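Selected chains from the complex are presented in situ; the others are not included.
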Amino acid sequence: MASETDARREKGALSLEKITGATGEAVVNSLSDIAPELGDWIVDFAYGDVFSRPGLALCTRELTTISALTALGNAQPQLKVHIEGALNVGCKPEEIVEVIMQMAVYAGFPSALNGISATREVFAKRGIKLAAARLD
Amino acid sequence: MASETDARREKGALSLEKITGATGEAVVNSLSDIAPELGDWIVDFAYGDVFSRPGLALCTRELTTISALTALGNAQPQLKVHIEGALNVGCKPEEIVEVIMQMAVYAGFPSALNGISATREVFAKRGIKLAAARLD
């Protein structure tokens, strides 16, 4: 019989994999020799309790995370993980760019520019090219 | 012939009204005797250039703004405007709550709690009651 802890762990691990591919698990594993419980909390709480909830489309969850991390501007590694996460759950590259551009209004141009830098790195790594045509 | 400036102004004013109802216009008007150009920029740039863009559903724009303002935690008046804005463009109350709760993971519990306080005020004002049943 799977315990309740096991259930949260399993649900979280599934979410983590769906969203981050192998990246999230690598982050969690990297914590094993210094702060293993922090890794547990990421799986059980962040991905098991929070990100597994219904009531919000996964792409929307990722886009709201991207806007928050862009606005805070102090978590570039995690921002890149969630730009990849947004792509992994089916957000369009253009939507990611759109959300980050919008942060120019709410957190200022430097935050938006640094968010675009993170995006450029992720897109380059994954071979994503946007149609350069302006939308307006 | 409408000038280009008029076109941005008109597009922005439409967006501002669709999203904020009369609230945004009141904010803009309140600036007229102290910083009128800041009001112009809100209409022309923030709502005309940015929020009027296609490529992202309006509800998603509002939810990403809500998550960013919740995470920053230093803009309660604007957070309330955009909680109203999200409702005005058709986001479900539950989605708003969901996005703010998620900020516990990315910006900490105090930010999430203060975001919920703002939400409670807006929901009370608009007579919105959530089904109290837990989702899990």
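So that you can tell them apart, the chains are marked A and B in the order they are listed, and the count of residues begins at 1 in each.
Following the convention adopted for this analysis, a contact is a pair of C-beta atoms (placed from the backbone, for glycine too) under 8 Å apart; a residue touches a chain by one contact, two chains touch by 3 or more.
If you're wondering where the values come from, they're calculated on a predicted model, not measured in any experiment.
Asks: Counting all identical protein chains, and not just the 2 shown, how many does the complete complex contain?
Replies: 6
As a working rule, only the chains that are shown with their structure count from here on.
Asks: Just the number, please: Cα centre separation of subunit A and subunit B in whole Å.
Replies: Each chain reduced to its C-alpha mean, subunit A and subunit B end up 22 Å apart.
Asks: Flag every residue of subunit B that touches subunit A in the complex, lowest number first.
Replies: Residues 45-46, 49-51, 53-56, 60-61, 63-72, 78, 94-95, 98-99, 101-107, 135-136 of subunit B touch subunit A in their complex.
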